[in-house]
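Below you'll find the structure, written out as structure tokens, and then a few comments.
Missing here is one protein chain; the remaining ones are kept as they sit in the complex.
As written, the chain order gives the labels A, B and C, with residue 1 at the start of each chain.
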Amino acid sequence: MHNVPDLVERTTQFIHEQVVPVEREVVVDGRVMDDALRLELQKLAKEAGVFGPLSDPRYGGLGLNTAEQAQVLEAAGASLLGPISLNAWAPDDGNIHLLAHVANAEQQRRYLAPLAAGEVRSAIAMTEPAPGAGSDPGMLQTYARETDAGWVINGAKHFCTGAQGAAFVICVANTDDGATMFLVDADNPGFRVGRRMPTMDYTSAPGGHCEVLFEECEVPDSAVLGTVGQGLPLAQVRLAPSRLVFAMNWLGLAVRGHHLALRHINSRTSFGAPIAEHGMAQALVADSEMDIVAARGVIRTAAETIDAHGPTASQSRHEASIAKTFVSEAVWRVLDRAVQLHGGLGVCEDHLVARFLIEARAFRIYEGPSEVLRTSIARRALRAHR
Amino acid sequence: MHNVPDLVERTTQFIHEQVVPVEREVVVDGRVMDDALRLELQKLAKEAGVFGPLSDPRYGGLGLNTAEQAQVLEAAGASLLGPISLNAWAPDDGNIHLLAHVANAEQQRRYLAPLAAGEVRSAIAMTEPAPGAGSDPGMLQTYARETDAGWVINGAKHFCTGAQGAAFVICVANTDDGATMFLVDADNPGFRVGRRMPTMDYTSAPGGHCEVLFEECEVPDSAVLGTVGQGLPLAQVRLAPSRLVFAMNWLGLAVRGHHLALRHINSRTSFGAPIAEHGMAQALVADSEMDIVAARGVIRTAAETIDAHGPTASQSRHEASIAKTFVSEAVWRVLDRAVQLHGGLGVCEDHLVARFLIEARAFRIYEGPSEVLRTSIARRALRAHR
Amino acid sequence: MHNVPDLVERTTQFIHEQVVPVEREVVVDGRVMDDALRLELQKLAKEAGVFGPLSDPRYGGLGLNTAEQAQVLEAAGASLLGPISLNAWAPDDGNIHLLAHVANAEQQRRYLAPLAAGEVRSAIAMTEPAPGAGSDPGMLQTYARETDAGWVINGAKHFCTGAQGAAFVICVANTDDGATMFLVDADNPGFRVGRRMPTMDYTSAPGGHCEVLFEECEVPDSAVLGTVGQGLPLAQVRLAPSRLVFAMNWLGLAVRGHHLALRHINSRTSFGAPIAEHGMAQALVADSEMDIVAARGVIRTAAETIDAHGPTASQSRHEASIAKTFVSEAVWRVLDRAVQLHGGLGVCEDHLVARFLIEARAFRIYEGPSEVLRTSIARRALRAHR
Partner (left out) sequence: MHNVPDLVERTTQFIHEQVVPVEREVVVDGRVMDDALRLELQKLAKEAGVFGPLSDPRYGGLGLNTAEQAQVLEAAGASLLGPISLNAWAPDDGNIHLLAHVANAEQQRRYLAPLAAGEVRSAIAMTEPAPGAGSDPGMLQTYARETDAGWVINGAKHFCTGAQGAAFVICVANTDDGATMFLVDADNPGFRVGRRMPTMDYTSAPGGHCEVLFEECEVPDSAVLGTVGQGLPLAQVRLAPSRLVFAMNWLGLAVRGHHLALRHINSRTSFGAPIAEHGMAQALVADSEMDIVAARGVIRTAAETIDAHGPTASQSRHEASIAKTFVSEAVWRVLDRAVQLHGGLGVCEDHLVARFLIEARAFRIYEGPSEVLRTSIARRALRAHR
């Protein structure tokens, strides 16, 4: 259907010619990644014909299946600002997917269409401060009570990704019938965005991870996304694709960091020989080459399964968990080696690898910490061999 | 072309019903894996329609491409005796490939046909005692001098895989025009098979790794395989596919060991709960699940590249090196965890995982130790980023 | 008190001059390590003044404290047959310690004295086939019923270390008052030694790990070791020292394997340079150097704590658990690297490192698998920070 190699080629060209220069301004020179800059980059992506790898052509997207996304998003991930330039960055990527699968026609018109087009950004409000829901969604404390007019939500969330400047937020709240998803407009007077949290992945996106508050936040019945009480199963619809998109994006960044390191050690000399000829440097290089090929393989495996069986099939979820865990750890190793291969320069943010490493740390935790995912992976494997 | 899922299914059934019971006799009860037993197993494989995944239909093989082989050989590898039952075990697998690509018609008739049919076994005589050729083929000491009647080979080899009982041996020897491959019949009076070496992978195949001697070993011109002086490039023809076949086979064994461990911990209780519910056991399980999916991915990647570009293309060799290194280390980790999950029973050869682990150790060394392969992998990567 | 450096020096000399030649006969030439050979080696150790590092001078021992033992036993461990030559090998090491701390005078005279003198060997019967006691001693099934004449023991044990040829066995059995230790003479008609189990650590000691049976095995009241019902606390007396002795012995073997590898790569050439000059080989060397220094450090830490606070103090048990876990894994890594540095020769039992690796595998499981010990380590650490 799609000429994927060509699309990958054009994405790579777009990233290196249009995004990378801006990335340097943001990472090294302190330019702020705000919505104005996002819109500027997305405009360029549209002109380059690479915008919207995750959304449907009817919304201006490319209509790629998951396996195709894997190739394009790895190319886009080569820059910290690449995925957002293509409108494939959290939490919009997952929200686009979720709305496309779950929202009714009116909700799609009102929320999905502008989101998929890059006109607005969105947020997701799931995680709560202790003793609320963290890795364990069962601990949800935010509560929506039903009224004659609809619902009234109360509760505090944090790590609300994308909140600053978002047009709307998808809020997961308990009801008397179980966890439920609500679409809340950002200008709802009962919704307040608090502090942007000082997280390690601070640089790369507008909106941040924020503390937010729902205080007597009134929403109509039409704000319910999907079915009342089905909030956690619906989160599953979003989860496997979202984990994979992260894996694709971050793998791209790891590959870029690896290539920066290769060029660096090809050009530097130490102890009488190019660093590239030192055996211990070569060991780091080879390990990263292997991590990258393996990471690409696990992503592809999961992507093909999702395309064949849908994102909520047990096998899809198993493989997406494997992909998220393996790739998040492989990316960390690759970027850590890239820093090490840069020597002292590697810990100096004049060189992008230092920033890449810091930004990547959270990926081993969000969308399921490695330990929580390993538990799921093991349980599924064990069930199959009783 | 082929109904690969069906073939995989039948291979799995064959292994578990026909080979596994014999494997237990060999590993646990001390039955000797000799040529009589090999022929018996291969006869059963032929009856099951799963014989010859590596050879051409004209020789009774299945004519699979590399990507198809990957699936079938993983299934076959589930038993230590599985690959040899299908005629896909070293060194015959590589020799079949080499002869199919390089031998002339007469050599194919005389050597390839009976080898591919399982009528005979073969050996490869490459590695030499120090200071001869080990990991570095450039250190070759065995020498073939040209005479009017052909060639006379002199030299000592060790780790000559498959030598005991082989019908012929492919010998790599230096000539005045460079390294050359010779087909030497085992009954050549100048060829002597010495001691079978006490290697850790002793159990699983007839023929062993042997010390052999070429003493004034006369062969005719027609014994030259390929071209005089082209011995090392020809070895490359054999190398990538052989590395991949090992990876496929051993991955199968790792999967089997992993599944044995899953069943074990599902059935045992400790500290008040099934071992399967202990978090640290689950961590081992999840790591092995990830290693297996990743290993399968890197094999597939390399296999598809070989099918697209041939076994000696630079990319094929790069990816086969990556696959061999990654898979040999992943297999080792998976089997080591399988032992650990068995507790004390895991180091007792009543349980197959103990033997699997011991047998697997050599795979990280033969066909290129991890360190030599990492050097190649790094150099290719670095060349691409100068 | 003791001139420990001199004792270490003499131990090293004894091992390399007297034990190593015999070790080669056993490992490479198939000589059987039986009690005759043990007695011959122990006689030589006595003549060299290095016998009995774990026992009291009144029994012919050297009377070393734990920190001193650490140095002597690392030297002794340089050979697979070293520790047993000094009478410091399982299970006698732990049984000597246990009897010295717990046995009454008559039991010490009858059991400890000949054991400490090397006149006899002993066994320990703790582990049981499923669903009995494995890593979890609480699952004990062997039962001793009290009678007018004493006790009658019934139950099956396996991994009964040292059973073949032992003079007596320490059996842990349940009673109506809880787990209890019994001293059972090997010629008790109710005690039967069954099969020696085919474990990976088969070579290095007489007595093996055996299946044994207690069938209406009658023992008098005087066979109770310590107090009825105190079997598990008494096992703790034995446990920390026994774990440390293993750590000391195996560290010695790892150091030896490492040194064999150093000499090997100093003497071999590959790709135009001594292997010792290849960066990736140097990385393996440096990692092993670090593992060895770290392992020595954790052993010393635990040994000094035991000497200061006794073997059952909480801190002693914590540090002994840390030492056992860390050292068993470090030893495995060091020996695995030693094999790898030997290349193909490393997986061939002509070279001792292959056998060393195989023998060492069980150490990560017996006396507490790494996972069980990690659980204990973590719990103690967590308790201290509530």
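Convention: a residue touches a chain if its C-beta (ideal position, glycine included) is under 8 Å from a C-beta of that chain, and two chains touch if they have at least 3 such contacts.
Because the structure is a prediction, the values reported are computed rather than measured.
Checked against the hidden chain, the listed residues B:T12, B:N95, B:T175 or B:Q282 yield one contact partner: B:Q282. The missing chain, though absent from the display, is touched by one residue of C:L54, C:V219 or C:I265; that residue is C:I265.
Interface note for the absent chain: among A:H2, A:R192 or A:R268, the touching residue is A:R268. Looking at chain C, the residues touching the absent chain are 259, 262-263, 265-266, 276, 279, 281-283, 285-287, 289-290, 293-298, 300-301, 319, 322, 325-326, 371, 373-375, 377-379, 381-382, 384-386. For chain B, the list of residues touching the undisplayed chain reads 278-283.
Residues 28, 127, 130-131, 134-136, 138-139, 159, 197-201, 209, 268-271, 278, 280-281, 284, 339-340, 343-344, 346-350, 354, 357-358, 361-362, 364-366, 369-371, 374-375 of chain A touch the missing chain (whole complex, contact as defined above).
Here is the rule we go by: only the chains that are shown with their structure count from here on.
Mostly identical positions are employed by chain A and chain B in their mutual contact, as over half of the interface residue numbers are shared between these two copies.
Here B is the chain whose Cα centre lies closest to the centre of all protein Cα atoms. Distance between chain centres (mean CA atoms), chain A to chain C: 51 Å.
Chain centres here are Cα means. That of chain B falls 37 Å from that of chain C. Centre-to-centre spacing of chain A and chain B amounts to 41 Å, using the average Cα coordinate of each chain. For chain C, residues that reach two or more other chains under the stated contact definition are 278, 280-281.
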